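The complex appears here minus one protein chain, its other protein chains still in place.
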């Protein structure tokens, strides 16, 4: 493209191109600058806190960042965040793919439109509402399930349950799953809809059943989209504050059982400690926020790797 | 099977008549309905007999019976491939039903508790002079704040996010693009309160601006950008390369190709992404408390003075913990959802109108 000496028309073309690519590059750089500024800000504040920390930042089971030698550690928070998000993702992703397929390939056309719309709407429900609903409705209804799990799987220790109100990491995981379901569904459905019609028709012409069509065309095509959608959902699950704070009964102990209260998550801890935090307390909370960052980064990096393995993303025929 | 049977299987009698059609045997149409009823009955019966308290468990048992039973039945009558197809279909249906239950309950709860509180008075008055344990009052100040803050945040974040995604997909390669991708990924993990703290330190502490709706919008735009970038990027990648190539081959400059071909093709998905981002920031509380401060009176100027916002209002009312405050909280939550819904509808209308007509 672009022989040097041609008609003036070509020049205007190139000007438009240059302006547009400059603009998009510029906003990319602007984004980069903002993010970098945030990263630097967080790192500095976190470094201050960690330098003063008397406990071990990674292994201390305590959060006393306002005490005069501050003592705090993220072990419990890391555990709680990872566990609740893993529960949420294992429950939400398969179901979300199911609903997305339902909307894009199974449901009657008119019903699909309505459901798609309702799903988008649910993605818009503010998390404090999920929290209120979780505390008033979900927690009391969890007791039955927990009793059942305890009866049959209590011997594993992971599912032991003592009959206290069901405000545990498991409940949090389930609530988070319900919360991120609409988000993942929404994006996944959009990706499924983009599957080239020709692919599907070709598969059908070969006599494939509906499931075979989906397995051979829709899912491979939408794979990177599913992962991206899941990452969006995971981002929200990891950083969720209010819904966790209303449903979990936190403590700075790790309970072997997922069904009994205790534990905590980064975002929940930031929200509940922030009210009474002094300046050192704030820095300590920022340091924990930084860990959340790194965690997200690792997960996202892994996801990118998976996607990159099948880079041929173009929806060519 | 403790003793080995010696009797040999008698040879099967050959079918005396060959099937007259090439069609595979199929389950009759009513079988699915019957299966559904049957499994519901089994679920209920098991629940009653075992004395399970939670109705959810009954439902789960019924669902399990339905899926497994459907698979076994189809497998026996129609063959394996059809059975797998049927299994997938029942799984998809079940996952839909399982997910619908809690979500419907949530929506129902919000609507049922919210509707009684919503009135014209509620929408057009502030909370000035209304004590938290008193009935009445309104959300006008909060609604106004949310509308302004979300709009300001979108004005900042959507163009930046869209252009960045375009850069990443259409132009970007090499180190810069990788760096941007990296940081966008990091951004999706920012807890909202940290974004709030960042703006608080930069904008309010260092630069000395006061608390304002705009400061809140800045933090909201930070939260919004990565979502816009990632979902737009994903959608742009799905645009077939043939479309780009065809357009470029016709001599259309690249920027016009992007604006007129690539973006419109992906507009549906991009809109969804933007709506998700909007929905997320419209429900944010933490940065709003830090940056916008909160206000019981109407402040129509987002650039100066404390404002309120709907999620902050819901949060405050929830913390008051009185009956009338809870009523206000649910009603305000309903209005917040309605607000996002209206935005959603508008955006979808625009998207449908702009999108190229296609087969679906």
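We just call them A and B in the order they show up, numbering each chain from 1.
Please note the rule applied: a residue touches a chain if its C-beta (ideal position, glycine included) is under 8 Å from a C-beta of that chain, and two chains touch if they have at least 3 such contacts.
One rule holds in what follows: contacts and distances are computed from a predicted model.
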Considering the UniProt annotation of the chain absent from this complex, which name among "ABC transporter", "Cell division protein FtsX", "Carbamoyltransferase" or "Phosphate-binding protein" applies?
-> "Phosphate-binding protein"
Tell me the shown chains the invisible chain touches, ordered by label.
-> A, B
Sole residue of A:22, A:69, A:94 or A:165 that reaches the chain not shown, by the stated touch rule | A:165
Touch with the omitted chain, as defined above, among B:37, B:115 or B:346 | B:346
Of the listed residues B:71, B:203, B:255 or B:293, which contacts the missing chain in the full complex?
-> B:293
By the contact definition given up top, give the residues of chain B that touch the hidden chain.
-> 124-138, 140-141, 143-144, 147-148, 151, 155, 204-205, 211, 289, 293-298, 300, 305-306, 316, 318-323, 346-347, 350, 353-354
Those residues of chain A which, in the complete complex, touch the missing chain = 63-64, 66, 68, 135-136, 139-140, 163-165, 167, 245-246, 248-251, 261, 271-279, 281-282
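Note that only the chains that are shown with their structure count from here on.
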Within their complex, state which residues of chain B touch chain A.
-> 52-54, 56-57, 81-82, 84-85, 87-89, 91-96, 98-99, 102-103, 105-107, 109-110, 159-161, 163-164, 166-168, 170-172, 176-177, 179-195, 197-198, 201-202, 222, 225-227, 229-231, 233-235, 237-242, 253-256, 258-259, 268-269, 272-273, 275-276, 278-280, 282-286, 310-311, 314-315, 318, 329-330, 333, 336-337, 340-341, 344, 359-360
Chain B-facing residues of chain A, complex = 13-14, 16-17, 19-21, 23-32, 34-39, 41-42, 94-99, 101-102, 105-107, 115, 117-118, 120-130, 132-133, 136-138, 141, 143-145, 147-148, 178, 181-183, 186-187, 190-191, 193-194, 196-197, 209-212, 214, 224-225, 228-229, 231-232, 235-236, 238-239, 241-242, 266-267, 270-271, 274, 282, 286, 289, 292-293, 295-297, 300-301, 304, 313-317
